[in-house]
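Taking it in order: structure first as structure tokens, then the write-up.
Certain chains of the assembly are absent from this excerpt, and the rest are unmoved.
Labels run A and B following the written order; every chain starts at residue 1.
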Amino acid sequence: MKIHTHGKDLGRLLICCADQPGIIAAVSRFLFEQGANIVDSDQYTTDPHGGFFFMRVEFQLEELIPRLEPLRERFARIAVSFDMEWRITPAARKQRVAVFVSREDHCLREILWRWNIGELHADISMVISNHPDMEAIVAPFGIPYHHVPVSKESREQAADIHLELLNQAGIDTIILARYMQIIPARIIDRYRNQIINIHHSFLPAFVGGKPYHQAYERGVKIIGATAHYVTEELDQGPIIEQDVQRVSHRHHVEDLKRIGRDLERIVLARAVQWHLNDQVLVHGNKTIVFP
Amino acid sequence: MKIHTHGKDLGRLLICCADQPGIIAAVSRFLFEQGANIVDSDQYTTDPHGGFFFMRVEFQLEELIPRLEPLRERFARIAVSFDMEWRITPAARKQRVAVFVSREDHCLREILWRWNIGELHADISMVISNHPDMEAIVAPFGIPYHHVPVSKESREQAADIHLELLNQAGIDTIILARYMQIIPARIIDRYRNQIINIHHSFLPAFVGGKPYHQAYERGVKIIGATAHYVTEELDQGPIIEQDVQRVSHRHHVEDLKRIGRDLERIVLARAVQWHLNDQVLVHGNKTIVFP
């Protein structure tokens, strides 16, 4: 939840492997020998007896950018011996982001505002929508706006256009800012654990459509919102963040929508920020979110 | 949420009817004419245009107890003209309560402690359990403890014993303080909207058994507990209160259970207190909880 800095000599190392003795010793010795100073380090083991091991290290290393490739090559030898999945990324590098939106503006505005004041370390390269409505909101930021209509018949054709746009711009991460359309499997597959959706309920309660209507019918005393990675199963992907707000019998569906908008904005913004700062690792259908 | 007093001259009037002009005027004039002073009054209309109307009034009336029957007779005339469901109860009257428990002690202890320090305005007349384990906890309070074993075969026989015990003691309200048994339909029917259960999840997420295991599997970032009235459909009754607590990937099932115990205690205690103070009205499958 803290601010992550993006100094030009700051690097991040993310690791996932089967747990065994000596991992931390090997990793920290490696970084020390390269002349790197560990600024932040978090690790998590699912089970001390034969579980999985996850680690995120932030380190300071002079002249990081030019030394990045040799650093990766040398670390690869350690990685092999522990059978690690891993990556080293420079914190200064900005991910390229596409925002998908339909007709509700609150999540889009929130993302744009936070990006504009420097809270989100990313390049927002485009906004894609199945409607033309949001163009006026996006235009002042100088971000390209692509209106790609989607109907049942044109879904595959739209996916072609989407993939073309995303590929051309070298997009890393997709934010579904209340984009009320199903994402085709081939886009999900291409952007595995890189598509963040905001669902307007406290999942797994009220999956599917009209969750505020469902919440009203059930008479819950608390509503929520959930940010998750998109998988092929609707509303079933790994949860990144959730938050809730108290409601009462006095709140009608329209009130729940209004209160929910505030939740959606905050929850999506948190999830996006963690994702952009490499704080989220996915394991099975769950996330490890390092603070 | 405030403390409700139980002075001997304090009465409560609860009303439910189709909304129409003049209800509040008629009720408040009636009370004024009887010499009663309105101490607190809450009302709620589901929809100003043709909805349902709910009202809860606390009033002070000298010599309330001896005047109760004539008061009810006189109010019945107003009630008829508006086609009301209603009741007038003296706040001083204590409901008679039975607590059902299995093998987990935290909800039982919470209820006994709050009752013992005077937070719960009730007579706890008995504790019923399918196990003998909790007797030592209950004994110091001088409350009868009935051990009624329940197996698949003996369920109906146990229900006979339960009903006999409840009837003999004139029980008004049943608290299921983590009583891990299905309640037979004839007891539910006899104690309609008078049986309060605590479910260890944020309903409607994770209905059924082992909700903390389900929550762990789904990787939620917040867990909850729900107090509700028991209906024939498992975990589907009207929700009285819910609360939640943030968790993370670091929490295993045992941690969720431990954190959940605190939620269960607090949520159940609130729901019971509101119920005992006549603050809860049921409409369809929802509750109106007056503050």
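Just so we're on the same page, a contact is a pair of C-beta atoms (placed from the backbone, for glycine too) under 8 Å apart; a residue touches a chain by one contact, two chains touch by 3 or more.
These numbers were taken from a predicted model, which means no experiment stands behind them.
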Quiz item: Hey, this file places 2 copies; any idea how many the whole complex holds?
Solution: 4
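Here, only the chains that are shown with their structure count from here on.
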Quiz item: In whole angstrom, how far does the Cα centroid of chain A sit from the Cα centroid of chain B?
Solution: 42
Quiz item: Can you list the residues on chain B that touch chain A in the complex?
Solution: 44, 202-206, 218-222, 224, 238-244, 248-250, 285-289
